[in-house]
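To start, the structure itself, in structure tokens.
Apart from one protein chain that is not included, each protein chain of the complex appears where it belongs.
In order of appearance the chains are A and B, and numbering begins at 1 in each one.
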Amino acid sequence: MKSEKITKLILIIASLVILLIFAGMAWAMIKGAYPAFQKFGFFGFLFSTEWNPTEGKEAYGAMPFIAGTVITSVLALIICFPLAFSTSLFIAEYFRKRRIAIILGTLVDLLAGVPSIVYGLWGFYTLRPLIASLGFQGQGYGIFTSGLILAIMIIPYATSISNEIITMVPNELKEAAYSLGATRLEVISSVIIPNSRSGLVAGYILALGRALGETMAVTMLIGNANIIPNGLFSPGNSMASVIANQFGEADGLKLSSLIAIGLLLFGVTAIVNAIGKIIIRKFA
Amino acid sequence: MDSKERIAEGENSNWRERKDKLFFGIVVILSFITISPIALILYKLIVKGYKQINLDFFFKVAPDTLQAMTAVRNGELLPGGIANGITGTLLMVAVASVIAIPLSILIGIFLYENQGKQYANLIRSLTDILQGVPSVVLGIIAYIWIVQGITKGFSALAGSVALAIMMLPLIIRSTEETLKMLPISIKEAGAALGVPYHKIILKVMIPSGFSGLMTGILLSISRVIGETAPLMLTTLGSTAINLNITKPTSAVPLQIWEFYNNPNMIDLVWSSSLFLLGFVLTLNIIAKRISNQFN
Partner (left out) sequence: MNENILQIQHPVLSISNLMIAYGKDKSAVRDVTADVKRNAITAIMGPSGCGKSTLLRAINRMHELYPNIQTTGDILLNGESIYKMSTTRLRRKIGMVFQRPNPFPTMSIYENVIAGYDLNGSKLKKGEKDAIVESSLHDVGLFEEVKDSLNKKGNFLSGGQQQRLCIARALAFKPEVILMDEPTSALDPLSTAKIEDLLVELKKQYTIVLVTHNMSQAARISDNAMFMYLGELVEYDKTKKMFTNPADSRTEGYLTGKFG
């Protein structure tokens, strides 16, 4: 009996580590970000578009990076949707359980395993010249190129969630529609999509959450210009990228501002993920 | 034919079938577009990277800029390799595993044992949130905790802590899911024999779910092994092999980043990326094999 109590105690202590991590994260981030918020004000920091490290004239604001992150991620989601949704129809509906679907599924899984920096390299040496050659933007850097690589990176997540959701649509409903003379497309549009809508929405929200925090590939392609992007092919910068690029040599107020951006990024992704998880839990 | 049928039949039958086929065609085309990047990436890495992969690549440290420039000017293969990165990655992943694996298995067991309880649900939700935290943010956290707080400078330990926090939620959830899939009778059989609780866990449940746990562990390692951003903030990098966890250390992805930023070392970018991707994909495939056997 005594050993049972000790075991349970050990398990509870282990679970406390999660609470401790969160407390430690909150403490570290808030303490680190505090000087920046104190100097510029929370909303001042949030909405300012200035990023000036010159000593004496130091001024930092998060808006260009928030804009870059949101625009690239939403663009990624828009590009990702038709590709991921088609792929999950292929795997979970048209060729369900057949060899070709299993092969395709495995390849999509492999796509999930590719490290961010490798995507960045491939984007830099393959996608970027391609986009430059289309003549939209001199060197091919910018919002569109970043959105495209992000789309490729989040496709595996969106696909695997859509697969699960589509598989959950009861077969008997699809059969009912077929028995009324519906074509496959009509079954998809009037049975599969309406019956899996909220789950699909949640899946794409979670994919969006992924895109928001992606760092390396975006860093290598977005152009790292600390401005609010003024077009699809404009260069810009993202929250994660500015942290990765400038953290190493930062101190003082700049370091604090970068931590503040990290805190905002953490908040945004946590909210987006929580919304996705709540919808998906209700669905299932 | 009565009137209703005529209305239903209409003239749209052909058009509907054509639309159906057209949509199917689009689905197939988009599906193949979706997976094309994996083929294109592998192709590019192999074509550009294979020639630098030799014994030196694994056993020598990265060349300095002068050596690289000379080699490029003479049209030779770049000297040196990524031994400092490989050892650094192994060191940091090992330390991260030592921290994360036992802890997350314990937490996974805790969640399994306390299904439906409010506190356990809270821990589960926090674990979910943790899984969504961007890796670069975990880099900031490890920087503040370890670089500023403990090692007073960039260190392998800080990198390991960042990676360990990334591994935690993956292993916790896979442990819980694996245990849930085990038949309850396994546990009851142990309990019926009067086996103490901790022994049921250690001797019955963990061995029964071993391959499931193994899959989760391998997948989590493959997730973190290619991480670059958190390491840029924590371990910085090193040109020499370093096995001291309180000192700056290199890692394969960090070296890729350095090679990428150095025009003379471009050939090493490809071979080290090929090596990293090969390693990650192999881990992934092994993990999948194990999990298929388990199911």
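In the analysis below, a contact is a pair of C-beta atoms (placed from the backbone, for glycine too) under 8 Å apart; a residue touches a chain by one contact, two chains touch by 3 or more.
It should be emphasised that the depicted structure is a prediction, and the values quoted were computed from it without experimental measurement.
When the full complex is examined, the chain removed from view is found to touch A, B. When the missing chain is restored to the complex, the residue among A:Gln38, A:Asn52 or A:Ser190 that touches it is A:Ser190.
The residue from A:Gly138, A:Gly181 or A:Gly267 that touches the chain not shown here is A:Gly181. Against the chain not shown here, subunit A presents residues 98, 170, 172-173, 175-183, 186, 190-191, 194-195. Listed by residue number, the positions of subunit B touching the unshown chain are 2, 4-5, 7-10, 12-13, 16-17.
In the analysis below, only the chains that are shown with their structure count from here on.
The mean-CA centres of subunit A and subunit B are about 16 angstrom from one another, to the nearest whole unit. Residues 3-4, 6-8, 10-12, 14-15, 17-19, 21-22, 24-25, 28-29, 31-32, 82-84, 86-87, 89-91, 94, 104, 106-111, 113-122, 124-126, 152, 155, 159, 183-186, 188, 206, 209-210, 212-216, 219-220, 240, 243-244, 247-248, 258-259, 262, 265-266, 269-270, 272-274, 277 of subunit A are the ones touching subunit B in the complex.
Every residue of subunit B that touches subunit A in the complex is listed here, in rising order: 16-17, 19-20, 23-24, 26-28, 30-31, 33-35, 37-38, 40-41, 44-45, 103, 106-107, 109-111, 113, 119-120, 123, 125-137, 139-141, 143-145, 165, 168, 196-199, 201, 222, 225-229, 232-233, 236, 253, 256-257, 260, 269-270, 273, 276-277, 280-281, 283-284, 288.
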